[in-house]
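Of the protein chains in this complex, one is absent; all others appear in place.
Up next, chain A:
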């Protein structure tokens, strides 16, 4: 119940890491969430699933490099300060 801003940052880093490790070929395509399955339906009704797939794909693309830096910093800090 006693949340701090620090625990929110920790939770955010963990969640983004979780989204970043979803592999495109090995996993997402197998369950029908690949990028090739999101095209189609050119109306103005993308639907929740398509939006979610787009979100996963964009998070993976955007956050890949910054996550390397953030994770490295986190590991070093946790090693030094526990």
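Keep this in mind: a contact is a pair of C-beta atoms (placed from the backbone, for glycine too) under 8 Å apart; a residue touches a chain by one contact, two chains touch by 3 or more; residues count from 1.
What we mean here is this: contacts and distances are computed from a predicted model.
Novice: Which of the following names does UniProt give to the chain that is not shown: "Protein YIF1", "Seven-in-absentia protein TRAF-like domain-containing protein", "Ubiquinone biosynthesis O-methyltransferase, mitochondrial" or "Phospholipid-transporting ATPase"?
Specialist: "Protein YIF1"
Novice: Going by the contact rule already stated, which one of A:8, A:35 or A:76 would touch the omitted chain in the full complex?
Specialist: Spelled out, the listed residue whose C-beta touches the missing chain is A:8.
Novice: What does the interface between chain A and the hidden chain look like in terms of residue numbers?
Specialist: Touching the missing chain: residues 1-5, 7-8, 44-46, 48, 51-52, 55.
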